[in-house]
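Every protein chain but one is kept in place in this view of the complex.
Letters A and B mark the chains in the order given here, with residues in each chain numbered from 1 onward.
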Amino acid sequence: MQQSRLRDLIVGVFVLFGLGAIAYLSIQVGGLYYNGPRGLHLYATFDHVGDLKPRAAVVIAGVKVGEVVSIGLDDNMRARSLLDIDPSLELDVETSAAIMTAGLLGEKFVALEPGWSDDMLSSGDEIARTESAISLEGLIGELVNNADLGED
Amino acid sequence: MRIAPIELLGFRSLLLLEHLGHAAFFGMRIVFSLLAPPLRFRRLVIDVFDAGVLSLPVVCLSGFVVGGTLSLLGYTTLVRFGAEQALGPLVGLAVIRELGPVLTALLVTGRAGSAIAAEIATMVTTEQLDGLRMMSVDPIEFVVSPKALALVLVMPLLTGLFILFSLLGGYMIAVGLLGVDGASFTTTMESAVEFSRDVAQSFTKALVFGCLAGLIATYRGYISEPTAAGVSASTTSTVVIASVAILVFDFFVNGMWGV
Partner (left out) sequence: MTPAQTSRGAEAMDEGGQQDFRVAFDGVRLQRGKRVVFRRLSCGFPRGSISVVLGGSGSGKSTLLRMIGGLQRPDGGVIRVADREITQLSERELFKVRDRIGMLFQGGALLDSMTVFENAALPLREHTQLSDSDIEAEVNRRLMAVGLSDAAGLYPRELSGGMNRRAALARAIVMDPEILLVDEPFSGLDPINVRRIEALLVDLNRHLGLTLIVTSHHIASSLRMADRMVFMVDGIAISGRPGELLASEDKRVVEFLEAESDGADERRELDVTPPLMRDGE
């Protein structure tokens, strides 16, 4: 009897740990929301997003505050992204968004820079000022063109 | 004379088909017996202990070592391009999508699947299953179903733990030994891994592999010859057949899941 109760206990702990591992992988690593999105939904439209992907980080001053939810095309053939941001943040209407790269070839992420206005953004608003991704190919192309000009 | 190999091929094919048919029927009997009461909860707990808890050390250790190895291998390649920060995604994706479910399934088949086949085959040999039948107890319901279900339940749990230990092993090697930034290892990995594409696929595979291992181990034990040689044959062929089946189905799940 004693032995079988110990076994029950061990099996219970094993199942708990296993489920814990699955939950951790799904929620933390896999990014599955368990209680819905964070809350503050903002749109940002870019000319070019590079290889920005859904689930990329949204940061302010290097601190992660949210994630890119989705990226699609708007009517003007520009890339419209939906950002999901911590609702406790108060972001004003002059906030700007830029797509940056971690390192030379690293992951793309969205960096927000708050402005100085007194009017605050609320969920569903559009971030007006955006800066597109810098593409390495574009930069190189520009460099080559400039070099050509220099020779003249 | 010339016809003999072809005849043999035909005979073998028919035999294979016959076994597939029997195994499918056997699987249906297991499912029906699980749906109809009584649920053998006590026996299920014992079988989960045997298949799951006793497989823990080998699964966790293997996971840790596999993650560490991936980190080492990945680093030597990535560092040449100055892309060490891609180490997290490399380890995470490889372990979650492919290595975690497949290696766990192979390990569990070798440890628990073979043990289940041997136990059932021994019960055939020592007439324990016939003894149950004579007591009007269905051996499939009493012995086979709890063992098969235990393997199915245990597989995703062990896969989750294997992956967790792999990530831990990968992280410790990358950060502790290779000097990669720890925060960037985890954040890049977390943003590279998607639930619906990677994690869901991982655990779907684990469930499929659990069903395969559970069915093959119990079926192979159940149809064992009632001799000592029969017991050992059922153990060996369980490991061989289930391992190949796991790799084949891994290929199919990958194909059906897309990218």
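Going forward, a residue touches a chain if its C-beta (ideal position, glycine included) is under 8 Å from a C-beta of that chain, and two chains touch if they have at least 3 such contacts.
Note that the structure is a prediction, hence the values are computed from the model and not measured.
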Chains still shown that are in contact with the chain withheld from the display: B
Candidate in contact with the missing chain, chosen from B:18, B:127 or B:225: B:127
Among B:30, B:46, B:102 or B:217, residue touching the chain not depicted: B:46
Candidate in contact with the missing chain, chosen from B:8, B:137 or B:247: B:137
Residues from chain B at the interface with the omitted partner, ascending: 46, 123, 126-128, 130-138
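What we mean here is this: only the chains that are shown with their structure count from here on.
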Inter-centroid spacing, chain B versus chain A (mean Cα positions, whole Å): 35
Partner chain A, residues of chain B touching it in the complex: 45-46, 48-49, 52-53, 56, 81-83, 85-86, 92, 96, 154, 156-158, 160-161, 163-164, 167, 184, 187-195, 198-200, 202-203
Chain A residues within the chain B interface of the complex: 7-8, 10-11, 14-15, 17-22, 24-26, 28-32, 53-57, 64, 102-107
